[in-house]
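Have a look at the structure below before the remarks.
The complex is shown incomplete by one protein chain, all other protein chains being positioned as in the whole.
Now for chain A:
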Amino acid sequence: MKYTKRDIFHPTSGSRWSHIVSGFVGDKLAMLALIIFLFYCLVALLAPLVAPYDITDPTFMDLINAEIAPNWISGDARFLLGTDAQGRDLLSVILYGTRLSLTIGICAVLIQATLGICIGLIAGYLGGRIDNFLMRCADIQLSFSNMMVAIVFLAIFQSLFGMARYQQLAMVILILVIGLTEWPLFARTIRASVLAEKQKEYVDAARVMGISSKRIMFRHILPNTLSPVLVIFTVQIANAIVAEAALSFLGLGMPATEPSLGSLISAGFAYMFSGSWWICVIPSITLIILILAMNLLGDWLRDHLNPRTYKD
């Protein structure tokens, strides 16, 4: 572990979080990753304001403008990053796509985390048969590849309710499918921490004071197990975005009218070798940078929230 100047002068000052923040400011890579992530979030939030064109506007799509190369090649000042096969401004589409991808990623991980944390807490705290049952469920869930579950589920939904209905609900369904398939990761991590925390005296003390099991689980034990959750959370957002992109690429994700980064890459892939490489490459780079930033952030958090490298 690296020590910053502040650590040397005030080795134990401040709370745990201020310690983490001070370590953060010293680490340039982590700072960069955070700035990139925040930039993406900001852009995603403000997409309707920032984007040069409104993608919901029907006049937006104009086939006359199809496949115009980026500004620095074609010199067309209207389209900074060029246009796609439907004549849409690529920059606007990417901005909206990032917004969708991030929304799906964060919402899906929120579902995963909620499910996983509740199940992990209950399994770890109550133990015995309940623990056995829940953890075997997790094992079963893990033994299916989440991609396979998603493909099967989405395919069934599409054939049952038809394409039109699917396109309306695509985002919600994607969030649910990605959210519901990956909870065991959270559940296992939480359970392991709970098993360790449960032995500590403050839990006994709380029980002796007549505090109910529910309160002990959520108010006393949960805050003590949150550091690994935070790490998984960041890494899982990246994974969820990738999963969504992969599903969209396979034609099971977002429809072309509501493009996410994945469906943009997928749509652009067909033009890859016909010379219009930018339709595929630019969204890909956008996605890669986002995922890289998230993973760096996750790595950094893992190193710094690890109790073995952190002492108070």
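A few points about this structure:
Here is the rule we go by: contacts are C-beta pairs under 8 Å (C-beta built on N, C-alpha and C of every residue); 3 or more make two chains touch, one makes a residue touch a chain; residues count from 1.
By our rule, contacts and distances are computed from a predicted model.
The chain not displayed here is annotated in its UniProt record as "ABC-type dipeptide transporter", chosen from "Heme exporter protein C", "ABC-type dipeptide transporter", "sn-glycerol-3-phosphate import ATP-binding protein UgpC" or "Lipoprotein". Within the full complex, the residue among A:Phe161, A:Tyr202 or A:Phe269 touching the omitted chain is A:Tyr202.
In the complete complex, the hidden chain is touched by one of A:Leu110, A:Leu126, A:Ile211 or A:Met272, namely A:Ile211. For chain A, the residues touching the chain absent from view are 15-16, 200-202, 204-212, 215, 219-220, 223-224, 312.
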